[in-house]
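Provided herewith is a single structure, encoded as structure tokens, for subsequent inquiry.
One chain of protein is taken out of this complex; the other chains stay put.
For reference, chains read A, B, C and D in written order, and residue numbers begin at 1 within each chain.
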Amino acid sequence: MSRKTMVGGATIVTALALWYLATSVTQMISPGRFPSPADTWDAFRQITGAGYANGLLLDHVLRSVMLVSFGFLVAVCTGVPLGLWMGWSRRAEALINPVFLIIRPIPPLAWIPLAILWLGLGDAAKILVIWFAAFVPSVINAYTGVRNLDRTLVEAARMLGTPLLTFVREVLLPGASPMIFTGLRLSLQASWTTLVAAELVGAMTGLGRVLNAAQQDLYPGMILVGMIAVTLCGWLMTAALGMAERRALSWNIATQARD
Amino acid sequence: MGEIRFDDVGRIYGDRNGGFEALKGVNLAIADKEFMAVVGPSGCGKTTCLRFVAGFDRPTSGTVSVDGVRVASPGPDRAVVFQQFALMPWKTVRENIELGLRNKRLPRPERAERIERILALMNLTAYADAFPHQLSGGMQQRVSIARAYVLDPEVLLMDEPFGALDAQTRVVMQEELVRLARRNPRTVMFITHAVEEAVYLADRVAIMARQPGRVKEIVDIRTIREAERWDDHEKIEDVMDLESFVHLRTQIWRSLREEKAMEIA
Amino acid sequence: MGEIRFDDVGRIYGDRNGGFEALKGVNLAIADKEFMAVVGPSGCGKTTCLRFVAGFDRPTSGTVSVDGVRVASPGPDRAVVFQQFALMPWKTVRENIELGLRNKRLPRPERAERIERILALMNLTAYADAFPHQLSGGMQQRVSIARAYVLDPEVLLMDEPFGALDAQTRVVMQEELVRLARRNPRTVMFITHAVEEAVYLADRVAIMARQPGRVKEIVDIRTIREAERWDDHEKIEDVMDLESFVHLRTQIWRSLREEKAMEIA
Amino acid sequence: MRILCATNSLLLGLIGFSAFLGIWALLSISGLVPSLFLPSPLAVVERFIYLLDHRFAGGTLLDHLWASMLRFAGGFGLAVAVGVPLGLLMGWFRLLDDIVTPLFDAVRFIAPIAWVPFAALWFGTGIGGPIMIIFAGAFPPCLINAYRGAKFADPRLIEAARMLGTPDRRVITEVLLPSAVPSIIAGLRISAGLGWQSLVGAELIVASTGIGYMMVQGQGNVSTTTVMAGMIGIGIIGLIIDVVLRQAENAILRRRGLSA
Partner (left out) sequence: EAITVSYQPSLYWALPFHVATEKGWWAQVGLEPSFVTFPAGAPQIAAAQARDWDVGGTGSVPAILGASRFGLKTIGLTNDESRTNAIMAPADEIEAVKADPGQVTSLLLTTNSTVDYTARACLDSWGVDPGSVEFVNLAQAQIISAVISGNGRFAGVWAPNTYTLQERADYDYLCSGVDADAIVPGALVAREDFAAENPQAVRKFLAVYLKSIRWIRANPDEAMEMLVDFYSEGGVEISQAGAAAEFELRPTFTLDEQVGLMARDAGPSDVDGWMTRIAEFMTSVGTIPEAPDAVSYIDPTHMQGVAEDQALADFVNAD
């Protein structure tokens, strides 16, 4: 643990030092191609002071966190039950899978034109785009979780005369939950990585909007600030999810061993 | 109240024409409160037979019935003890044992009382709130047996319940099971690979053969056990040193070895 | 040429102050070409001891040496047969056996010849190009033994090699191992939970005890075996019926049971 | 969970698929949704077939798909070529693991298309830029799955190899790599999916060929059929890539006696 932190810390510090050296001291990388630490700091000062792309950094962060959370929740609330159902019932799987297989490879971005046509420029369209990205991992992992559920546990429950509702709540759901949580992590990550695309849909504020604007402006410092903000937000939300996971899966030896 | 009958039972896997005949013409009757051990080479269909009684699977021909009623689905009157314990890892020992009672809609105080009693009987009281992964294999198997016993089932089905335990733990469990079975007799179908275990525990031992799977021979143990008063000995190794025991064991061994020899030839 | 010595060996897991003392003061000498079985309750440190000899781990105190040289790292002079076979599932039987020979940089014709010989010896010739998953457990273990034997090692280390096999297959393997060991003696360290197996196979049996793990008693088998001419019997159940065998087995059983009793108390 | 026979599940699949098409057709034909918003399946298929041999936005549908495929092959190939070996090495050498992991964690949440501006600045928008964007999408699963595959290789197999006198370098190729193969292929499937998605993103924004670009142009012409024909093209190629990888996965698992 401590060794890991040390090497990790040293790596980060080295990377920062190399960045500074390459952009600011030796000018090996021209500031037009990649921002120097000073450029980045200036961009940060601008977005926290005067604002950029219609808002201060905090406005953008709050807006994006809200959007991501909402899209993520919608995806989870639809994806997990569908995955559980497909995992449990071969009939449901046979019925749904072909459609799922055909729609799945279509990238969330490709839905943008239709999302605008269908839902306009409001949050609904953005959430639809995020949903397309976050939905798939939720379904697949819930499905796999059920399929990998120890068959003897299912039989044990049946032998104990467990009624369906109790079975779903006390066997199926907890049994699949390690996989479901893996799916949630992937869904969350997908939500964040789709944010930039979602905010192509006429966003007024948001980190995706910042990145889009900075891209239009060819403003490398601001692009980097946007990227760092996205990373930190994604990281924090994943950490929160990890805590929820550890609580929910306290019975699971594997999760405990991981830390 | 707990009589199991196999009448000309067959099971074909795969499609009905070109399939693999796992069982053919199995006839077996386990009397009420009888402890029947089933031994036989790997793949002879022991587990398949047990799953019929449990209601997890159905024969493709013949009938399996309990108390004259054809088995249709699993239920708490036929409790199963699995080799890999099959405890819910997300439930504590108490919650695992409680699930079957809750399904029976027993009132809470009665549930609590029955759980306390079985925990005490199985030496588990101190571990009531532990999770399965915090217990040794032997203790997990004890929980699994407690979960079955607490339902007070007519029939107990055990598929190599001690197969995953180490040899020392195994004998302890065997001795405990003997005590439990003698004090509180139930109809038991007990699958094992270990001939000594079968002889030590059972009233009768059914020997199965392969290709197709069938019951080849049934050896009566009870008569000799009672005649030679095995149950007066407390420890398994004392019983195992008895000549009557060694004799029965070797008889069953030879019968199984024949099978093995035929197979290798 | 293959003598194993444990001198005052200790092993502490975790940090050196507050750690868990898995082994303490283990002394054991296995003579060249001797077959030493090690029995003991679960967790007493049998595997840990074997891993020292294999070079996978090191004691925190004392020394483990082979032929007077302290063991530093794993090597083909000390071949290991694992309980779970540990065959590479992506290699055929032949390729699995060949890996060690290739590492030794033997020329191809010699490799081929040695592989053919060991395949024939282990009754595996017909399966040379099969993948492990296409073989039964017993055959997989035979491959694993062939992989070890083909290296012609000074020392063979076996950690419950038959633990994953069913009872009938197990006795066949035991008989084969006895034949192999008598014909082609090697220094063997053989860990098992099955007392009968230890008595049947070994020249001496080391009984270990727990907390901390140590060698509690060593039982000589060879003297009696040779005196009573066990090896004249071809089948294991014939040997197991002999009174001398039953006597030794029960002696070791009692010694182990004492341990178990202490633990539960 | 009763086992359904193959024909039965095929039938159910057909039912599900027909229901999907039926609802779609009903919505557009009944006029509930204007055909500009949701053209009928037939109109989309017609447009799809038309685009196969008529040029639109600089090429036929096949030209666009081909341009996209080339970019994809470059970015995905690079991701595999770098990610898999690096992952395996990280699984064996702890120092490398400790060094790479924090850097990797630092960039995980950044959308591949967020790299668009830097990709354009560094490599242009012809081939290099899109390849970098696809790489950004496809690289993480390659690395992670190779790493996990190596990390979770059965330690007994590693010990078996070591006791057979196998040198370090060969342990990686003879044990870690084959152990990780199922995990790597699973990773490749995810990685191909993400790479393909990033590709479309890149083309929507920076390129002026390729299937994504064709869709933007379709949108500009208010040709919803073109947009949806493009989606179908993307979907089909994505599906083909996944099917090919899944076949490879099944073949390898079967060879090892693990059912897929």
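Here is the rule we use: a residue touches a chain if its C-beta (ideal position, glycine included) is under 8 Å from a C-beta of that chain, and two chains touch if they have at least 3 such contacts.
Predicted model only: the values in this text are computed from it and were never measured.
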Chains shown that the absent chain touches, full complex: A, D
Out of D:Gly58, D:Pro85 or D:Pro102, only one touches the absent chain, namely D:Gly58
Answer key for A:Pro113, A:Pro137 or A:Gly183 versus the chain not shown reads A:Pro113
Note that chain A touches the chain not displayed via residues 32-33, 50, 52, 112-113, 116-118, 120-121, 200-204, 209, 212-213, 215-219
Across the whole complex, list the residues on chain D that are touched by the chain not included here. 36-37, 55-58, 116-117, 120-126, 128-129, 205-208, 213-214, 216-222
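The rule we apply is simple: only the chains that are shown with their structure count from here on.
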Distance-wise, how many Å sit between the C-alpha centres of chain B and chain C, to the nearest whole number? 32
Chain C to chain D, mean C-alpha position gap in Å, rounds to 49
Multi-partner residues in chain C (2 or more other chains touched) are none
Touching at least two other chains at once: which residues of chain D meet that condition? none
Could you draw the chains as nodes, link the ones that touch, and say if you get a line, ring, star, complete or other? ring
Full set of chain pairs in contact is A-B, A-D, B-C, C-D
Which of the residues in chain D come into contact with chain A in the complex? 1-4, 8-10, 12-17, 20, 36-38, 95, 98-103, 105-114, 116-118, 121-122, 193, 196-201, 204, 212, 215, 218-219, 224, 227-228, 230-231, 234-235, 237-239, 241-242
Name, in rising order, each residue of chain C that touches chain B in their complex. 41-42, 166-169, 171-172, 193-195, 235, 237, 241, 246, 250, 253-254, 256-257, 259-260, 264
Chain D-facing residues of chain C, complex: 54-56, 73-76, 78-80, 82, 84, 86-90, 99-100, 103-104, 131-134, 147, 151
